[in-house]
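Before we start, here is the structure in question, set down as structure tokens.
Note that one protein chain of the assembly has been removed; the remaining protein chains are unaltered in position.
Note that the chains take the letters A and B in the order they are written out, and that residue 1 is the start of every chain.
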Amino acid sequence: MSPARVDVRKTYKLYIDGAFPRSESGRSYAVWSTPVGRANPRFLANAAMGSRKDARDAVVAARGAVKGWAGATAYNRGQVLYRVAEVMESRRAQLVEDVRLSEGLAPSRAEAVVSAAIDRWVWYAGWTDKLAQVLGGLNPVAGPYFDISAPEPTGIVAVLAPQRSSLLGLVSVVAPVIATGNTAVVLASQERPLPAITLAEALATSDVPAGVVNVVTGLTGEVAPWLAGHRDVNAIDLTGAADAEGVDWGELERAAAENLKRVLRPAGTGSDAVEPDWTAEPGLSRMTTFLETKTVWHPKGR
Amino acid sequence: MPIFEYAPAPESRAIVDIQPSYGLFVGGEWIEGRGAAFKTTNPATEEVLADVAEASVADVDAAVRAARTAYTRVWSRMSGADRGKYLFRIARIIQERARELAVLESLDNGKPIKESRDVDVPLAAAHFFYHAGWADKLEYASLGPKPRPIGVVGQVIPWNFPLLMLAWKIAPALACGNTVVLKPAETTPLTALLFAEICQQAELPAGVVNIVTGAGATGQAIVEHPGVDKIAFTGSTEVGKSIARSIAGTRKRATLELGGKAANIVFDDAPLDQAVEGIVNGIFFNQGHVCCAGSRLLVQESIAEEVDRRLKRRLETLRVGDPLDKNTDVGAINSRAQLDRIAELTAAGEAEGAVRWDTGCELPSHGFWFRPTVFTGVSQTHRIAQEEIFGPVLSVLTFRTPQEAVAKANNTPYGLSAGIWTEKGSRILWMADQLRAGVVWANTFNRFDPTSPFGGYKESGYGREGGRHGLEAYVTTGDPR
């Protein structure tokens, strides 16, 4: 019997502007698996501990990508997003492994989660060229004017990815942001960041333009305030504030008020924040929160 | 003296019956305010019109409780069809009392009677009509599964379109089954107080609409009241931000319709005579007290001189004066504080090197007045190109290419509205795509309609008012997140 092969491990890095840099801070942190029923967590990898400057760079990348992505045809965005689902399917084994280790799931359960995540991605991919018809339309004004309202992306959305659901939850918050033509700076689950980086690899090898999705791993409580206060960020999704260590979503919302960011609050009641049930079919609110309605008037004359 | 000098044509103010003092309208009744009463004046004459109660924190609390009671016991249980019928009644009464409302609005606000008569009041009635019809059709509005009312809505509105903003706020709130506590601006409370009387005539159930008067502190009490489920605010970006901060970390929802610094972009192939009208309407309508005013004129360099000449010639014909005169085009500035702000910013414009021109028209000796003013040679870096002046002051800038026009137009934290003037259809559509603004008027400006969603991008706020979109702010649905 030959000795067990020494496997080649992956270095998990950030995903910014289509590249995979290490944190500019040079920091990393250990990521542990939390298998059910095991007393001792197992070391999985060292993830990059992104800094405020990494977040800043990610915002610059996201801003650079806005024009091309928002300006792409909805059909094209749909094609690109569907391509992402194809690539996810082809990397299924790795995603299952990531989810299994990150969330401590049984293999069959992890399989189901990955299937749901890919299906959810496909669901959003199909929305790109439907939204304007569902949400927009002609306004029958009392005068000789053509008057039409249509949704437009708000710009850059900072996304606090859910802490627990490392892939299905992640997909459920990222896909609606980019399906609508926004670009995203995603703060991955602090304790379970590996599926986010694998997803980033799927994005990088699909046709998603650089900068459309940027993934920063690290401490949510450290980086989130910088994104919430960033004046070139147009919106923030606070979903991942639930169960995030050292994160007060009210504080983040208050910081977001500085440039009147569109805010998607975490689920829950009062000041509580709970992670939603990701298996339920989503509605439109994750998309509509990050859409502006533009109304255009023009006279009708000879 | 001109050979065709229009004689005064004043609208009679006999139609309005202003009481010496007003209380608060809470739970369907008039109550005394616990704060110190304040005076509302006619800005055209500085004449005191009435004493108005200031709602204290306790008064606001009473109003919110009245609204809650009306919500749980009556309004949220009532069928949409019946809610709609109340709104239809209100719309009709506004039409029946249109002249009275228009005169009162012009007295309290200073806006020309032809605007209150032809714009504010008819549009206010139209908003109630439009939303009345929605009340029993919300399931068809694509708002998500099972739309339900939110509860008690706190609404704080500005002084520039007092009755119209009230209609924009109250009509959709009520149609969706919410009850409201509304605070009109402290300088223009009278039409809101008359509206309370209209609610009584319509026999609207007590507490569905509560009107509390006061200044910033009263507004803050509404915003911070834990019994308020949603805030709807129209006003300055500064206050909008403080509201957003104040409700952060709570489950209170908000729609904010805030400031603007709209670019009105004129290309060399524009229909020039209509463009000039659009420029005038864009910035001198309602004395420029309009959040979506076309306060930055971006004109293609090749026609800049011609537009300047035509514009100034046109401005010479504007009639500034008595708001109640049916021929007045530009009325009084709403308050001394606003007049001071306009004066401060225009002085800054001169100091920064822009060239100031005004019509030189005579102004009344009493009241708050400002001549229609144009600054040329303005750069984006000047304060008068960046800050909202909210007065009859136009800043003129030039551009050379459509790209440059877009870049300058979007170069502001605001994003409420924009104008495009060109006869080239494809350029209009391209420009409309590029402009980061919630409302884009092409070959027209300052058009409003209850069916047409209105609201801003960026620091001009969030949420839309009007149309199907405007309902979204006033319902909650089973839509999971």
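In this text, contacts are C-beta pairs under 8 Å (C-beta built on N, C-alpha and C of every residue); 3 or more make two chains touch, one makes a residue touch a chain.
The rule we apply is simple: contacts and distances are computed from a predicted model.
Participant: Under which of the names "Deoxyribose-phosphate aldolase", "Heme-binding HmuY-like protein", "Phosphoribosylformylglycinamidine synthase subunit PurS" or "Monovalent cation/H+ antiporter subunit D" is the non-displayed chain listed in UniProt?
Facilitator: Matching "Deoxyribose-phosphate aldolase", "Heme-binding HmuY-like protein", "Phosphoribosylformylglycinamidine synthase subunit PurS" or "Monovalent cation/H+ antiporter subunit D" to the record, the invisible chain is "Deoxyribose-phosphate aldolase".
Participant: Just to verify: which one of B:S56, B:T444, B:S460 or B:T476 makes contact with the chain not shown?
Facilitator: Result: among the candidates, B:T444 touches the missing chain.
Participant: One chain isn't shown here. Among B:A9, B:A337 or B:A351, which residue touches it?
Facilitator: Reading the full complex, the residue touching the unseen chain is B:A9.
Participant: Specify the residue from the set B:D273, B:E305 or B:E362 that touches the hidden chain.
Facilitator: Checking each option in B:D273, B:E305 or B:E362, the one touching the absent chain turns out to be B:D273.
Participant: Write the list of chain A residues that the hidden chain touches.
Facilitator: Against the left-out chain, chain A lists 143-145, 299-302.
Participant: On chain B, what residues meet the omitted chain?
Facilitator: Against the left-out chain, chain B lists 2-9, 114, 118, 269-274, 277-278, 317, 326-327, 423, 443-444.
Note that only the chains that are shown with their structure count from here on.
Participant: Rounded to a whole Å, what is the gap between the Cα centroids of chain A and chain B?
Facilitator: 37
Participant: For chain A, which residues are in contact with chain B within the complex?
Facilitator: Contacts found on chain A: 71, 134-135, 137, 139-143, 145, 147, 149, 154, 234, 239, 248-251, 253-254, 256-260, 262, 264-265, 267, 269-271, 276-277, 280-286, 288, 292-299.
Participant: Can you name the residues of chain B that touch chain A in the complex?
Facilitator: 126, 142, 144-145, 237, 240-242, 244-245, 248-251, 256, 258, 413, 428, 432-433, 437-444, 447, 449, 451-455, 457-459, 461-462, 464, 467-469, 472, 477-481
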